[in-house]
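All protein chains but one are shown in place.
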Amino acid sequence: MIELAPHNKHSLALAAPVMAGSGAVGYADAWPPGISATMFGALVTPPVSWRPRRGHSPGRLAETPAGFILTTGDHNPGFRRVMDDHALEWRRLAVPILMALAGSTVEDWDRIAGRLEEEPGVAGLELHVTAGARPVDVANWVGVVRRATTLPLLVKLPSSQAATLAPAAVGAGADALVIGSGPLAAAVRQDGARLTGPLAGPAAFPFTLVGVAAVAELGLSVPIVAGGGICRLEDAQACFRAGAMAIQLRSLLWVDPAAAVRLVEALRG
Amino acid sequence: MIELAPHNKHSLALAAPVMAGSGAVGYADAWPPGISATMFGALVTPPVSWRPRRGHSPGRLAETPAGFILTTGDHNPGFRRVMDDHALEWRRLAVPILMALAGSTVEDWDRIAGRLEEEPGVAGLELHVTAGARPVDVANWVGVVRRATTLPLLVKLPSSQAATLAPAAVGAGADALVIGSGPLAAAVRQDGARLTGPLAGPAAFPFTLVGVAAVAELGLSVPIVAGGGICRLEDAQACFRAGAMAIQLRSLLWVDPAAAVRLVEALRG
Amino acid sequence: MIQITATLIERRSLGAGQELRLRAPALARSLTAGQAVLVQTGCGLAPYLRRVFYPIALDDESWTLRVPADGDWGHAWLRTVAIGATLDCLGSVGNGFSVPAGSRNVLCLGEDAPASVAGPGISAWALLPAIVQAASEGRAVAFALEAALARDLIPSQRLPAAVEYHTAIRPPRIPDRPASPGVGVAQFLPELLPWADVVLAAGSLAFYSELATAVRAVRYELGRGFAQILYPAAFLCGVGACQACVADLATGRHRICQRGPVLDLVDVVGEA
Partner (left out) sequence: MIQITATLIERRSLGAGQELRLRAPALARSLTAGQAVLVQTGCGLAPYLRRVFYPIALDDESWTLRVPADGDWGHAWLRTVAIGATLDCLGSVGNGFSVPAGSRNVLCLGEDAPASVAGPGISAWALLPAIVQAASEGRAVAFALEAALARDLIPSQRLPAAVEYHTAIRPPRIPDRPASPGVGVAQFLPELLPWADVVLAAGSLAFYSELATAVRAVRYELGRGFAQILYPAAFLCGVGACQACVADLATGRHRICQRGPVLDLVDVVGEA
């Protein structure tokens, strides 16, 4: 068992070192072929806001060399509808569910966190810190959520700023850090328009690795979860060697689910 | 002609919109097959320091998805030896030579800049701002060089911080901005060791594009040069559409010189 | 959806493009015209995004995809792969064309819509398996196709002999500019639309909007169940997780991998 909240009275114990990253399997309702909950130590929902959000307009995808940019704009049906539609199913699943809170609506974070305190289907929260946030912002945002809930709090940081922001997140009560979202990039879409958003896919991995290593070197007392562009066994191993306790897979589940299964099995074996 | 120093009494006029980026052709002494000075509007030297620098120890290269990390550590024989060995040849070349000043030795910048004031073989300077620099650092460094020389000053910024640093560079006297060096990344070398350095190659292009667009949107009054991972005609065109006046090629000259020749010709045609 | 390894068993050149026949019985048997297959087009992780293909021919053992002669690296890779090599396929995505049992007269309408104009490219070749099937079921099939260049038209020998084939060359569409009436396949519609029991169409959104206008003009109303269109969408996961494929339809923002890629024309242009 991998304990992601060692300092919290609520345990967040993962039976496997691999998580399904935010939205990788939707609200546990969108499963790529061959992918099932039993493969994972935990599942993270898509980012949720208090009210529904229509998200970024269509034309959300652009390819980059060995990666892509995908801007959903925190498209989600809102907290209540998410709970109405999915909470019962989450209680049935044998794997912990973490609810991701949308980085674009930090003002919702404490309200949602408060409602989840007594919800048996949700084992913890993953807060999405947006690129460009300052340490003082992170300290404020995390502190507010920490006061609203005793649930395990994972804080996901932009990988390129992770070492700068990590102490503030831990100081304000983060139980674990997720490193992280890809750096802001731009690419030209098939229709010629420029799309700007965080880099994803294998091209994002070199930033995940540099972020994990930099945060591990700070010697903070919280577990580190590595995510962003992890596609190969070597990538996972490099993250563990650099100091991560668990990894998140996301686009690999979409692009090559069989490779994801092989990766999970190789880490188990 | 493309004027890169419109506000300077010394003109820096490029006959072609493509430059050979820092060190792409060594000190104009290391030419990939089919590549010659006449293709370029200007050539930039490798980063030079006042004293010789042995640079990063061997094992300088690691591959990343669609790119690479190469850490030379500003390896160079020092200002005097560079001038002794190459200045005469530079005077003979029909293309402007810009001397790059190493980001790791900002304390040398004004001394070198002062000596170049009267050197006919050098048409301008490219200052390499390191990742993590703050606007106040950039203002100080550029200001010191500006006072030491009247030569055209290009300031090369890390692409992911370009919009944050650009106003300081321009305020302190930069004639043009180069966007930019790739974000810090890490990869595992063939021998298993982790190498950390700026990302290069096509994987760096999405950051160049986002940086160029962000700086152009600031509406500063200086020309923008785009560099970092430009490999295809579409990349160059996206940079020009986003607001660049010229581009720099570097690793494409090494990896596929014939493709670089085609790119230069396509832009000419 | 399944993920399977298909074997490249035949390559046919068509101008600068190619047709690749892939042996993949489990996938081929479950595929219908208009459903998408997401194909890995490289070694290792680049290109990372799978390329989207709609089958242009189908039998019990194999399906055929068409690689356009464009500059895409994934397509370039497919053009160099040796016979006998294996390709990783994810499919099928979404729902395809389905001709209602009672439809005797099937009208197929196509546009050669390259990726740059119509968003993700949709090719009229995607209609071929539906045309072949409808003809083999004894229905009357008419096929009207427009393209900017004659070389982009489907050769008539690729169609069953019984199919009535109309072709038109038309200048490329200019986005957001209304079409001149009577250009392209529009010239055949006054005659063909009254005859048709069902329409299957593949082209750009502009093409579909012109089609809706023509249906309303010729048949006075556009009802649900008359015209099925293949929606040009970019797919990433194909299972509803990634939200890359969302489109603003008449009824709101939907994931095309769940709702489409074949939609009722009414879903796209609305009832009005």
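Just so it is clear, A, B and C label the chains in written order, and each chain counts residues from 1 on its own.
Just so it is clear, a contact is a pair of C-beta atoms (placed from the backbone, for glycine too) under 8 Å apart; a residue touches a chain by one contact, two chains touch by 3 or more.
Quantities reported herein were computed from a predicted structural model and do not represent experimental measurements.
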Contact set of the excluded chain (shown chains only): A, B, C
Considering the complete complex, identify which of A:23, A:41 or A:65 is in touch with the unshown chain. A:65
Touch with the omitted chain, as defined above, among C:54, C:77 or C:208: C:77
Could you tell me which of B:7, B:60 or B:194 touches the chain that is not displayed? B:60
Contact partner of the left-out chain, one of B:39, B:82 or B:231: B:231
Touch rule applied to chain B and the missing chain gives residues 23-26, 29-34, 46, 54-55, 57-61, 63, 65-68, 70, 72, 75, 190-192, 201-203, 231-232, 251, 253-258
Tell me where the left-out chain touches chain A, residue by residue. 65-66
For the chain that got dropped from the picture, name the residues of chain C it touches. 42-47, 73-74, 76-77, 80-83, 85
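Keep this in mind: only the chains that are shown with their structure count from here on.
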Per Cα centroids, the chain farthest from chain C: B
Taking each chain's centre as the mean of its C-alpha atoms, which one lies nearest the mean of all protein C-alpha atoms here? A
Would you kindly tell me how far, in whole Å, the mean C-alpha position of chain C lies from that of chain B? 46
How big is the gap, in whole Å, between where the Cα atoms of chain A centre and where those of chain C centre? 36
Chain A, residues touching no fewer than two other chains: 65-67, 201-203
Quick check on chain C: which residues sit in contact with 2+ other chains? 45-46, 48
